[in-house]
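For this view, one protein chain was removed and the others were kept in their places.
Moving on to chain A:
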Amino acid sequence: MPLDTSAYSLALLRVDGRRWNELRRIHAQIRTQAAADGSSYLEMGHTKVMCVVNGPSEPGPRRGATSGGGGGGGQSKNAEVAVNIVIAGFSSVDRKRRGRGDKHILELQSTISQALAASLHTHLFPHSTINISLHVLSQDGSLLAALINAATLACVDAGIPMTDYVAACTAGSTSTYAANDEGADPLLDMNHQEEQELPGLTVATLGDSDRVAVLVCESRVQVSRLEGMLAVGVDGCKQVREILDRVVREKGIKMIQEGTVERGVGLNDMELD
């Protein structure tokens, strides 16, 4: 069934019942794997992603070069961010066989690697590598955004210093490129069906600011609509950041309650002397 745009213009509701500026449900967990330095699990709607971070650590002598491009690695002054993505065969409706050298996956890997390398303080870890391993369990649109969010959470869990969260989401437009529809609305957080039918872009921002860390647009979109889409996307990123931040805080507070970490000085105590 093509996206029922006529229904949208009547009730202003999308195929899954959301309004134009609503995110899907985001559920996230950190520290899901005890053996890893950092790990996370993230759901954006039905897109489900798992992330494991190992490092920063210095690779042994006999390891081959890893994929990814952010930072140098090896003997350089900055840590290398190596990203590896595995898309499970059962993750989408049709079972697609993706080889190791799949161009689509390689592009996702290098995008994530560069985005995170810009936010992480890689200069603190010379000669080392940060290995980020992402597993896609289920796909329903906004895959790149989900991967970036999961990777950010796992890096926070791994205790790697960073400038700020890199939070991502997608934005689209209610009309196709060809339809010269003046009344096209921007859409926030596209699902798979919308991604198939409509133009869209993925945007990631650095924390609370409006600084765009990633902007990927793979479809034809009229330039006049781009601005609205970007604005909605940037706004969605801030909502995502809040959600990610809350996940981290709740975990941290739980750890303090359990006594795993002792309490630090509160920010208010500091002003006393």
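Quick note on the criterion: contacts are C-beta pairs under 8 Å (C-beta built on N, C-alpha and C of every residue); 3 or more make two chains touch, one makes a residue touch a chain; residues count from 1.
To be clear about the criterion, contacts and distances are computed from a predicted model.
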item: Options "Exosome complex component N-terminal domain-containing protein", "V-type proton ATPase subunit a", "Proteasome subunit beta" or "Complex I assembly factor ACAD9, mitochondrial": UniProt name of the undisplayed chain; value: "Exosome complex component N-terminal domain-containing protein"
item: Residues from chain A at the interface with the omitted partner, ascending; value: 4, 7, 10-13, 17-22, 25-27, 31, 34, 37-38, 55-58, 60-61, 79, 121, 124-128, 156-165, 182-186, 188, 207-212, 224-225, 227-228, 230-232, 234-236, 238-239, 242-243, 245-246, 248-253, 255-268, 270-271
